[in-house]
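Dumping the structure here so I can ask a few things about it.
Only one protein chain is missing; all other protein chains are in place.
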Amino acid sequence: MITKTVPSATDTVRLYRTLRYIRRVEEEIARIYPSDKIKSPVHLSIGQEAIAVGACDPLMSEDFVSASYRGHAAYLAKGGDLKKMMAELYGKKDGCAGGKAGSMHLIDMPNNVLGMSAVVGTTIPVAAGFALSLKRKAEGNVIVAFMGDGATEEGCFGETLNFSSLHKLPILFVCENNDYAIHTPSSKRWATDRLCERVATYGMPAVRIEDGDVLAIREAATRHIDNMRNGGGPAFLECATYRWREHVGPGEDYESGYRDRNELAAWIEKDQVPRLGGMLSTDEREAIDAEIESTITEAIAFAENSHFPDTNQLMAHVYAE
Amino acid sequence: MITKTVPSATDTVRLYRTLRYIRRVEEEIARIYPSDKIKSPVHLSIGQEAIAVGACDPLMSEDFVSASYRGHAAYLAKGGDLKKMMAELYGKKDGCAGGKAGSMHLIDMPNNVLGMSAVVGTTIPVAAGFALSLKRKAEGNVIVAFMGDGATEEGCFGETLNFSSLHKLPILFVCENNDYAIHTPSSKRWATDRLCERVATYGMPAVRIEDGDVLAIREAATRHIDNMRNGGGPAFLECATYRWREHVGPGEDYESGYRDRNELAAWIEKDQVPRLGGMLSTDEREAIDAEIESTITEAIAFAENSHFPDTNQLMAHVYAE
Amino acid sequence: MQNKSTHSDRSLAYVDALREGMEQEMADDPQVFVFGLDVDDHKAIQGSTKGLLERFGPERVFGTPLSEDAMTGVAIGAAMAGMRPIHVHIRMDFMMLAMNQLVNIGAKAHYMYGGQVKVPLVVRSMIGKSWGQGAQHSQGLHSLFMHIPGLKVVAPSNAYDAKGTMIAAIRDNNPVIFVEHRLLYYTEAPVPEESYVVELGKGRVCREGDDITIVGISNMLMEALRAQEILQDAKVSAEVVDPITLHPMDIDTICESIEKTGRLLIVDNAWTRCGASAEIAAQVAERFGGQRAIPIKRMGFADTPCPTTPALEDVFYANPVTIAKAAHTMVHPEDDGWTPNPEKATLSYQSQFKGPF
Partner (left out) sequence: MQNKSTHSDRSLAYVDALREGMEQEMADDPQVFVFGLDVDDHKAIQGSTKGLLERFGPERVFGTPLSEDAMTGVAIGAAMAGMRPIHVHIRMDFMMLAMNQLVNIGAKAHYMYGGQVKVPLVVRSMIGKSWGQGAQHSQGLHSLFMHIPGLKVVAPSNAYDAKGTMIAAIRDNNPVIFVEHRLLYYTEAPVPEESYVVELGKGRVCREGDDITIVGISNMLMEALRAQEILQDAKVSAEVVDPITLHPMDIDTICESIEKTGRLLIVDNAWTRCGASAEIAAQVAERFGGQRAIPIKRMGFADTPCPTTPALEDVFYANPVTIAKAAHTMVHPEDDGWTPNPEKATLSYQSQFKGPF
């Protein structure tokens, strides 16, 4: 079911631009990947962009996001610097972490993107700690914490929900439920699919959105975020989605047997990039697309032209002054 | 609300005996404690006995229990050896672990009492591992896993529920909810009190019993255990109760300010020891009481007469052959 | 605020010194907060957080659910956001639940994120001993943290250092594992009232001597001092060194002492294998290895879990007599049957030393 909400024209432009931008960045990453210029494993969000875009749309620049190793979409949706991201993927010194992070640990603190982590679930309580500081500052800011469905199986997930609700922290938990942890479907990992019901027992609103509709996600996120800006405490969104590519790497993996290409077909129909694009005039869309392409081209050039860090950087930043 | 179930005469005798036995053993421990003959911290279950007694009553000798450091009641309710327990508390070589365990790590494998742990929550998944082996054996045996309310806050609790339900393990989780973790009430630790509701989302029956009624606990335990003997999978009981004594040690602590003696008063009224005792004739009761006293006297004498282990035992049992 | 004079007319217990250090930093810096299981109850972590709730309120002093893993993550996140959390564990054993956050995030964040964040976090934990603490309430696991670059580890042995390193740890912009020992809580030392820093990474020679260097860690420093007294009887002059910080370790002070004594005995309140004592021994061996043969010996927990019964616990730990005997044997290998006068030994067990030594 595609939501009935009609977005304003500027909303549509903005949402389309971000959706398309993320899609194209990751398609470019996939294209470049076989050249070995990208120096770390990449976990692509292609097909899942609507969640990051919808959930980040209500955010102000003073708000924060946190995400997992599958974090390109959240990074870009929150306004993370693409040049620094690409240089980081290339392992270059102008990368957001000077080459020490790679794709799995992206960070952009000037744009309020917290550092990502390759250990599943670990960023969830860290985001809550950030939320605690936002609550103390009492300036109405919030954090959106993205996680996969697998991450909800880690003990720290429930621990964090309890603590966040107890302290009414301004944190929106967003589960990107693509039904797989690597190659294992949730039916083999979850005793039941009553996740939202479980989360609600911690005393926070918990909503599942089935169809990946960027407008529905945005609407739900907006409602909860507005509420928590006024002290309303945490909330939880479970967004069904689908990972189009393999778990890690640039390719597809439908031939490997653990899932069927039909699953993909159903989700391609719901793809939000053409859907939002369809709401724009051809001229508008082409202008946006062209702008995106040049942004990406520039970022890739930036990454290519940046240098690898000097070996003396190995010892830098082990301890903070 | 005291349940209407009328137990049979033999049931009443058996339940009374076990309740009274555990109560008296712990009262004796409290009496001896100031003499410093007991060589480890003791966490008494006085006031909470009905849970262990009710939940263990349906067990066969081939079934198992696991418990926390507050485990005397579970140990004794399952038929653990009192002499070995007392000698263990005394740090003697005839103790169940030759003096290496003390009160917090009691074990009696010949009587199917698993080893206890002083790290909150750790025995919960260990019990599930045991349950996995019982499922593989497929002889209809079960394990009852006791835990405090605080233990349900540890991540491993939710992780274990999910795994146990996914694999339909024969395990009855029993939460002894005395509303405190050391001196902190659950209102300061739990975002909500919707524990059973949460557990139920893992796909297992979850029932809260409010009044510490040993017959109601026994009835619920029996129903679930019977079900899991036939492949029905795990279940959860939350039993409200009250710790009469201090968290650790033999005394009371109502003067320390964190709780009110009125709380105790309400629970003394519900005390199951006199309740069950009142269902017996005076003669019957006195005979049981006398038998209990002599069992305890014997066990204490056993502990007193046992020797401390030789220092060469220090190096024994670090590795199994 | 650098190392002030260690003189003070006021004698203070270790537990109160810890509290005072935290209190002064909390008064100075509103970003400092204290949390963890039971920090806000009437027992106040054996008294070490007493009064903080009353003074600073429940936003800055609060208990938590039993959720060590997530609470560590919360502490790390709050620290990245510019706060300065002090996360308290009443036993070091429970920190095993916090390993993932400490090792995989806390220790690495500053580096892995290219310096974009700092993690100014103090993790306090107490090592238990006696009263039947047993295998799960007695572990000194500091070496696990020493192993991980990005963490600092400090283990003060006396009230003076407890306050000064606590203040240093709170001001440090890195995660600092703060190792306390329950048996030290009621030992006293002269402790200045004003705020002062004992710099992390500097050790101290507590007793000068010529024949052997004894390094004592945490409360084993206390036992080493007792052993030193016993050894005087046998005309063995031991130099006793307190590393104070375990990482970064002040190996120079230890090696200078060895230059003089030519022998090294390390006594830890932990297992020796891959322990702090192994690290010190290895560094000393690397330094002197080519040039001079240094007799080296480590003592620590017996190579077993800790038993509950005192009959076995007594032989689980090093003590003044076993330390003195080991040192004596190292100095006089020809006479390794030496045993201290039992009366003297008993007396020495009761010796109380007023730090900072």
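Order of writing sets the labels: A, B and C. Residues in every chain begin at 1.
By definition in this document, a contact is a pair of C-beta atoms (placed from the backbone, for glycine too) under 8 Å apart; a residue touches a chain by one contact, two chains touch by 3 or more.
These numbers were taken from a predicted model, which means no experiment stands behind them.
K.L.:
Which visible chains touch the chain that is not shown?
P.N.:
A, B, C
K.L.:
For the chain that's not shown, point to the residue among A:S66, A:S117 or A:S133 touching it.
P.N.:
That would be A:S117, which touches the missing chain.
K.L.:
With respect to the chain omitted from the figure, which of C:L37, C:L52, C:V117 or C:I148 is a touching residue?
P.N.:
Here the residue in touch with the unshown chain is C:I148.
K.L.:
For the chain left off this view, which of B:Q48, B:N162 or B:T201 is in contact with it?
P.N.:
Of these options, the touching residue for the absent chain is B:N162.
K.L.:
Which residue, B:L44, B:C96 or B:I296, contacts the hidden chain when the whole complex is considered?
P.N.:
Looking across B:L44, B:C96 or B:I296, the contact with the absent chain belongs to B:C96.
K.L.:
Among B:E255, B:D283 or B:E321, choose the residue that contacts the chain missing from this document, as touch is defined above.
P.N.:
B:E321
K.L.:
Given the full complex, what residues of chain B touch the hidden partner chain?
P.N.:
The list for chain B reads 95-101, 105, 107-109, 114-115, 117, 119, 122-134, 136, 155-156, 159-160, 162-163, 166, 316-321.
K.L.:
Using the document's contact rule, name the residues of chain A that touch the chain not shown here.
P.N.:
The missing chain touches chain A at positions 39-41, 91-92, 95, 99-105, 117-121, 150-151, 153-155, 181-184, 188-190, 256-258, 308-309, 311, 313-315, 318.
K.L.:
Touching the absent chain: which residues on chain C qualify?
P.N.:
Answer for chain C: residues 69, 93, 96-97, 99-100, 103-104, 107-108, 111-112, 134-136, 139, 141, 143-144, 146-150, 247, 271-279, 281-282, 284-286, 288-298, 303-305, 307, 330, 333 touch the chain left out.
In this text, only the chains that are shown with their structure count from here on.
K.L.:
From the centre of chain B, which chain's CA centre is farthest?
P.N.:
A
K.L.:
Provide the C-alpha centroid distance between chain B and chain C, rounded to the nearest whole angstrom.
P.N.:
Here the centre of chain C sits 37 Å away from the centre of chain B.
K.L.:
Calculate how many whole Å lie between the centre of chain A and the centre of chain C, each centre taken as the average of the chain's C-alpha atoms.
P.N.:
The mean C-alpha positions of chain A and chain C differ by 42 Å.
K.L.:
Touching two or more other chains, which residues of chain B qualify?
P.N.:
153-155, 188-190
K.L.:
Going through chain C residue by residue, note those that touch at least 2 other chains and give them in order.
P.N.:
If we look for residues of chain C contacting two or more partner chains, we find 64-65, 67, 69-70.
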